[in-house]
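Here the structure comes first, spelled out in structure tokens, and everything after it is commentary.
The complex appears here without one of its protein chains, the remainder shown in place.
Chains: A, B and C, in written order; residue numbering restarts at 1 for each.
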Amino acid sequence: MKLNRKLLWMLCICLLMAFPVNFEANAQEESASDAVDTTGIPPAPPVNVQAMDKPNDNGHGIVITWEPSPDEDRAEDGVIGYSLYRSDEKDGDYTEVRTIAAGMYSIDYEGEVYKYEDQDDREKIGSNPNPDFLEKGKTYYYKIQTTTATGLTSEFSEPVSAAPRGDWFHTGKTSYFIAIIIYFALVLTYIRQAKKGVHLYIRPIGGIEAIDNAIGRATEMGRPILFVLGTGSAADIATIAGYTILARVAKKTAEYQIPVLVPVNEPVVMSVAQETVRAAYAEAGRPDLYDEKNIPYVTAMQFPYVAAVNGIMMREKTATNFYMGLFHAESLLLAETGATTGAIQIAGTDQPAQLPFFIAATDFTLIGEELYAASAYLSKEPLLLGPLKAQDYAKALIIFFVIIGTITLSLGWDFVANIFETSI
Amino acid sequence: MTTSELLLNGLAAFLTLCIFSFLYKDNPFYKFAERLVAGVSAGYWTMLLYHTSFHDKVIVPIFQQGYWWYIIPTILGIMMWTRFSKKWAWLSRISLAFYMGIATGTSIPVVMYAAIYKQLEGSMNQITTDATGINTLLMTIGLICAVSYFYFSKEHDGWFGGMSRVGIYTLMIGFGAGFGLTVMGRIALLIERIIFLRDYLLVLFGG
Amino acid sequence: MKRTLPLVIVFCSGILLIIQHFIPSEESEFLYTYALDWIITVGVYAIMLGIWSLIRVTVNKARRDPGERFYAITTLAGFSFMVLTGWRAESLHAGSIFMTAFNYILIPIQATIFSLLAFYVASASYRAFRARSALATVLLLTAFIVMLRLIPLGPISKANNWLVGWILMVPNLAASRAIILGVGLGMIATSMKIILGIERKYLGGD
Partner (left out) sequence: MAFYDNMIDIDRRWIYLVLALAVMIPAIIPFTVPVAVTPEVNDIFQFVDTLEAGDYMFLGIDYDPSSMAELHPMCRAIMAHCFSKDINLIMCSLSQNGQGMAEQIIDEISARYNKKSGEDYCFLGYKPYFALVILTMGLNFRVTYPNDVYGVSLDEMPVMDGIRNYNDCAGVIGFESGNIADAWIAYANGRYDTPVALGVTGVMAANYYPYLQTGQLFGLMPGMKGAAEYETLFKQRLERLPEKDPSEDERMVARESMAYQTTSHIVILFFIIISNIGFFLSRKHEKKII
């Protein structure tokens, strides 16, 4: 327990250190200057023009900043725009990049500062060279001219230069980089504890107890079991959780000698599902019962797949239907057809939008994270159960931050909320 | 409508009715439409993958742009086929391993950002003393209780059980609302089909 | 080696791509697009496995049961028709036979299957929304209130509209946030288990 508390403190401190600083823009203040008639007099160029490499990019961006021309607020014929010019030689030909309207100060700086990010990493557009492309490592020169409402222009500002370069760490992502490391450490800690044989209590999860009963019912009725892995890809975590539950179900059905039908809608998912079931049958000592034709590829399109699975339910009269994985609009189409055939149905998905339909139309539903927990729970392997504890500690941290963040914000301090500020 | 359009729309209308007949019960018409669409969609998908993914990720890089390193994914893809051989089946696991490693590796930072950081940012709000403040407070309490429902390694009894109880009620309200909100969109889909059938019949019978 | 090599690959490629996310440079961008192309390419070759399975299962069914023969031919004919007409690059443009088949067979069937949901929403709510327990009652009442917003009932509608707005903003928001947060933590933990080689059911047995 001591270790845990230490870890928590470490986490808090690291997160607090990591928060990036955020400046608020000052509101623009209207101030009319002295009533001197300045009509016809050219405006002054902007002040303090600077160019630098754009941070946190792939090496094709330059940031130019400048402060307003003193003539921006003059009573007559004030400055309305800043035209930015670029060249790859200091005294070469400059081309216009963009005109920025007066008053559009950057929110990244305090006070009245303009900022423009000149950025383009496309060397060619189609087959034509891209004139706006910025080459990595090459020096570019910028100068700025101001324009007034009547079209008067100022002198150019003194050229400034910078060379874009690529960066090796994105500083705006620091805080969640650290969060990932800490979470990794938590998961590893509990895997180690599980290896040592520390017992972990896991609360009962509604749908899990029902799984064995549902398989038993199919056996009594002598009818097959249907297992739908959803319409996600093989790499979706929900599909992976589905395989683990499928392994368990397949092992039981091999013992009871009833077929399990797994129509799938993605070829990679099919390969994995076939491997999973084959392994489960082997584990149950009945590799002879395994039939690859029970795990067919139907089609990759959502609704044709649903039509086929609904046909299977009606014709094979499946006694138990499992829906475990990633589901979209097909959730209710499947579950409601299953309900009309009188099958026992157990569902689980991590899609918040589909959970209402599974809850309404199936007998048991694993809600969101319960699906992942169930797959670990069913495997009974301590190594898989260990990280559940890490997940729980992370949840405690989330609750902690929500409470502290809300309280501090209400008191007018934003330093806790700033921990979760990121700039991408 | 030209004759060919009339015939094609007739086919579409017939298939629409075939699918609707499933509402009464499973029947040969439905089975026909189901099997037809299974074949057609599998063929469509295959050719779509061929033209987009196979062409863009295999033929163009290797043969037109000369990026020889694109041969590696192709070898991995072909290794998937070793599943049919008992002796070489383990090779297909190597492609699967790359597939899973890449997919999970890319997802971890993205999920941490979108599902944890962004949600937490939205969950920390200033509580004011007006109606909005009360709602924010209630939302925050509901959120905390609902998160505690997903706590697995602690028995849900005592005060903690009470919290998770409030949490599951909050979740149920969310699910009820989600269900109720969707109905409108689903009815609109049905109407679109009915109007399609109605308009076709009007054309057919001289409307 | 047959056992450990895949696990080493998962570990290395997983860690590499996590780190990649935090490196903005061009080399890292290249790695990312190249890696995603791998996934797509592996999927493209896997489709052959799918087609093989489809043909084998369909032929097998037809062989076992004469009643299935007509349907098996329908499937195979539909499949071959699309493959034959979709062979040329121009087939993806509007007006080709391939796209016509898509527009007049696939689109209407897909739209109709989708629209069956209107009926299923009705029958599911009839069956499921019964006040069996306190929890079920809460679910039933919320769904009822939200659906009621579309029925004009004068002053009741006014109060109901306010209530629906409140439900969406307060408990509904809390519920969906809690699910997303939990799912997010679970996803990351499962991904980590896969990278660490603890979760390896997807590799099958042996």
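Note that a contact is a pair of C-beta atoms (placed from the backbone, for glycine too) under 8 Å apart; a residue touches a chain by one contact, two chains touch by 3 or more.
Here the structure is a predicted model, which is why all the values come from computation and not from measurement.
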For the chain that was dropped from the view, give me its touching partners among the shown chains. A, B, C
Going by the contact rule already stated, which one of B:M1, B:I59, B:A114 or B:A188 would touch the omitted chain in the full complex? B:A188
Thinking of the whole complex, not just what is shown, which of A:P70, A:G103 or A:G206 touches the missing chain? A:G103
So that we can see where the missing chain sits, which residues of chain C does it touch? 118-119, 121-123, 125-127, 129-132, 140, 143-144, 147-154, 157-158, 161, 165, 168-169, 172-173
Chain A residues that touch the omitted chain in the full complex: 80-81, 99, 101-104, 340
When the complex is taken as a whole, what residues of chain B touch the one chain not shown? 23-24, 131-132, 181, 183-185, 187-188, 190-191, 194-195, 198
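The rule we apply is simple: only the chains that are shown with their structure count from here on.
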What topology does the chain touch graph have (line, ring, star, complete, other)? complete
If you tally contacting C-beta pairs, which pair wins, A-C or B-C? B-C
Let me have the rounded angstrom distance from the C-alpha centre of chain A over to the C-alpha centre of chain C, please. 17
For chain B versus chain C, what separation do you get between their C-alpha means, in angstrom? 3
Give the residues of chain B touching no fewer than two other chains, as numbers and ranges. 19, 22, 31, 33, 37-38, 40-42, 44-45, 80, 83, 96, 99-100, 103-104, 107-109, 112, 116, 120, 123, 140, 143, 147, 150, 171, 174-176, 178-179, 182
Chain C: positions in contact with at least two other chains: 18, 21-22, 39, 42-43, 46-51, 54, 106, 109-110, 113-114, 116-117, 121, 125, 139, 175-176, 179-183, 185, 187-188, 191-192, 194, 202-204, 206
Mind pulling up the chain C residues that touch chain A in the complex? 18, 21-29, 39, 42-43, 46-51, 53-54, 56-57, 60, 106, 109-110, 113-114, 116-117, 120-121, 123-125, 127-129, 139, 175-176, 179-183, 185-194, 196, 198-199, 201-206
Please name which positions on chain B make contact with chain C in the complex. 8-9, 11-13, 15-16, 19-20, 22-23, 31-33, 35-51, 53-55, 57-58, 61, 69-70, 72-74, 76-78, 80-81, 83, 90, 93-112, 114-116, 119-120, 122-123, 135, 138-143, 145-147, 149-150, 167-184, 186-187, 189-190, 192-193, 196
Enumerate the contact residues on chain B facing chain A in the complex. 19, 22, 26, 30-31, 33-34, 37-38, 40-42, 44-45, 80, 83, 92, 96, 99-100, 103-104, 107-109, 112-113, 116-117, 120-121, 123-128, 136, 140, 143-144, 147-148, 150-156, 171, 174-176, 178-179, 182
